[in-house]
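Only one protein chain is missing from this complex, and each of the others stays in its spot.
A, B and C are the chain letters, set down in written order, and residue numbers restart from 1 in every chain.
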Amino acid sequence: MAKITPLREAVASLVHDGDTVALEGFTHLIPHAAGHEIIRQGRRDLTLVRMTPDLIYDQMIGMGCARKLIFSWGGNPGVGSLHRFRDAVEQGWPHRLETEEHSHAGMANAYVAGASNLPFALLRGYTGSDLPKVNPNIRFVECPFTGEKLAAIPSVRPDVTVIHAQKADRRGNVLIWGILGVQKEAVLAAKRSIVTVEEIVDDLEAPTNACVLPTWAVSAVCHVPGGAYPSYAQGYSERDNSFYKAWDPIARSRETFQAWMQRHVLDTDDFAGFRRVLAESVKEAV
Amino acid sequence: MAKITPLREAVASLVHDGDTVALEGFTHLIPHAAGHEIIRQGRRDLTLVRMTPDLIYDQMIGMGCARKLIFSWGGNPGVGSLHRFRDAVEQGWPHRLETEEHSHAGMANAYVAGASNLPFALLRGYTGSDLPKVNPNIRFVECPFTGEKLAAIPSVRPDVTVIHAQKADRRGNVLIWGILGVQKEAVLAAKRSIVTVEEIVDDLEAPTNACVLPTWAVSAVCHVPGGAYPSYAQGYSERDNSFYKAWDPIARSRETFQAWMQRHVLDTDDFAGFRRVLAESVKEAV
Amino acid sequence: MSNETLDFTATEIMTVAASRLLQNGTVCFVGIGLPSTAANLARLTHAPDVVLIYESGPIGAKPTVLPLSIGDGDLALTADTVVGTPEIFRYWLQGGRIDVGFLGAAQVDRFANINTTVIGPYDAPKVRLPGAGGAPEIASQAKEVFIVLKQSPKAFVAKLPFVTSAGYLDGGDARAKAGIPGAGPTAVITDLGILTPDPVTKELTLTSIHPGVTVEQVKAATGWDLKISPDLKTTEIPDAGALAALRDLQARTAAAHGQLGGEG
Partner (left out) sequence: MSNETLDFTATEIMTVAASRLLQNGTVCFVGIGLPSTAANLARLTHAPDVVLIYESGPIGAKPTVLPLSIGDGDLALTADTVVGTPEIFRYWLQGGRIDVGFLGAAQVDRFANINTTVIGPYDAPKVRLPGAGGAPEIASQAKEVFIVLKQSPKAFVAKLPFVTSAGYLDGGDARAKAGIPGAGPTAVITDLGILTPDPVTKELTLTSIHPGVTVEQVKAATGWDLKISPDLKTTEIPDAGALAALRDLQARTAAAHGQLGGEG
């Protein structure tokens, strides 16, 4: 049974230094609030996993939480580069960042394999690409029936997966709809999981074949309305495209980045506090 | 784009002697009407694939359509044996039936692998079972990362898959809900597909993440209301448990079986005709 | 074996005894028939939060009457969600999320291996049984397994003609050595008693006998020289509440379907 608990407690008890942590959400439902809380609590040496590391991983990498990144596309969608990610890879700031790089197909299959308790994922992939030359975790196996060569990569099995979803009921059953990404697989692949939700309701009112995570498959459910901001939750909020654009100049220099993180994340108590201070700083800028 | 066409024409043009054919539906949505039409058109030498061969495969096997059966559980659910299937396996009547036998987990994974265009499915399975001793298509491969031994079976890639669904729209997009079984995978694993539906509507009104087969992934859509009988279509009909019980004495002897098939299937034009004659024979029996 | 004086049938005490083994909150992968009856009885009595998963796709099914098939509509309509059959086997069973696999069987042997495939040689069977279904992977991947079936010399055989699903294989540590993850069958519940594996040899041992049944009766219904526990207990009789709930469930099922649930 999932424990319905404040986000601060969920992160304190479920995310440890050195853990392999996946924050998932494919443009939609990115768990920004949980990412901030991990930064606030000063977690270190994390192996971060995510198909599309974007602003939240740029922040976590820039704040020194990550030792390693396993990913398939790292950018600011619709805007350009992740400057903190690039600074870590290109200049080793704030420290060296190890990377393990895949394609989306590889990562998606690795999550499926993890959720399926298989040690590796099997796919037709990476053919003709240089990725296998730089990633020793991309290997090839032979079909025992046809002799065909297929790609094999290790399953993703995080210690903790963190996602944001629309709803939970009071028992902790979780409903997700819209762009689903790999969230279900990421939760089922993990030993522990945290789900932040827009609201907690009496009845999920889920369609018969909806994407529901039963309460007994989740460790903690945390009520964090708007917790995906600047990403969005279908039916609750819109993506704040202006924040994605605003992030580019903030993250470009180490100094502006650090000042921004100090004021908006380290010096605030929680995500509601972050949103208040952000509203103030946006007003100041105008 | 799926062709919206009478079932007779769909079977005539898409199901050929010698084909590998999967009629899927897990208790729910079993495509009985299409099975009857295959029998009526006298198809021979089929390799029949189905996780749970039940009455419709008992009928097809007893009528001599099948050369081989690939399956994981063959019985009359809630009643007992399939007498025609047993007669074929035990006595070779009407002719010898080759069998390739798996577990449900194996079959389900083999459909997934087929839909994914992989030559084989990888699973943790069959350990300690005698099935690998009698099925040379159950092999074992090693994980290239951990050295673990995992089961491998060939993908299921039917020439034709046939399913029954609740709705199609006028373009041929198909909506299925409730117990989904392996139908989506079976259609996507096949070269061609036939979907019989309860109704054809202007708008599917499908929830965002519903199980929808787009028209361009289906070969033919046929309007056959009640076409799953005695199985059912959630929202449209109930399972006729009495027919499953009534089947047992009909199928027990070759003579009663043949007479029943002659009267109800061979001598009727279509599924509506079958339902009419069945209603008459049920009335006579009372 | 109906037992007039105690006012319950042998099938009823078997069902109630099986149901009692399911603890509240357990995630249970349910086979159709007797396992489904026992699991739903548990849900309606002492274990309201038991989570029932059927291989057809429903997760958290709470059927109002007993399902006659593994894919009854009531299972879908009452479930927390319904996923495809591949997902059930891949993410939920193979994923290691099932506490108890609840199985029936045509035959078991002394190490709780299961046969549901053939009687006689595989290539020329005397009786062709339905086959494996979900059992091989349920038997190996659920954290533990309960088996429920009626006891007779034809069902409890010294040597299976075919091992469809692994119990303890040749006994001792053979199961672990074969790399099978789950603990295996921890109880075989019959109409005569409850058999559990010896902690070391893994041989099925009669550890509980139903009231009114003699040890000789159980031995006579077993195709090998059945070991009897020195601490043999008498199975608690079904309490009035459980019995009433079971009969009510079956009456409702009969009224809904014109057929008793769990009899196939």
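Please note the rule applied: contacts are C-beta pairs under 8 Å (C-beta built on N, C-alpha and C of every residue); 3 or more make two chains touch, one makes a residue touch a chain.
What you see is a predicted model; the values in this text were computed from it and never measured.
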item: Displayed chains contacting the withheld chain; value: A, B
item: Which of A:142, A:238, A:267 or A:280 contacts the chain that the document leaves out; value: A:238
item: Residue, one of B:214, B:235 or B:249, that touches the chain absent here; value: B:214
item: Residue, one of A:20, A:72 or A:268, that touches the chain absent here; value: A:72
item: Contact with the hidden chain (one of A:1, A:180 or A:201); value: A:180
item: Residue numbers in chain A that touch the chain omitted from display; value: 26-28, 51-52, 71-82, 85-86, 89-90, 101-105, 108-109, 111-112, 123-131, 134, 148-149, 178-182, 184-185, 211, 232, 234, 238-239, 241-242, 245
item: Residues belonging to chain B that touch the chain removed from view; value: 1, 112, 115-118, 173, 185, 188, 206, 208-212, 214, 216-217
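Assume only the chains that are shown with their structure count from here on.
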item: Centre-to-centre distance between chain B and chain A (centres being mean Cα positions), rounded to whole Å; value: 41
item: Cα-centroid distance, chain B relative to chain C, in whole angstrom; value: 28
item: Where chain A touches two or more other chains, by residue; value: 117-118, 208-211
item: In chain C, residues with contacts to at least two other chains; value: 76-77, 82-83, 90, 94
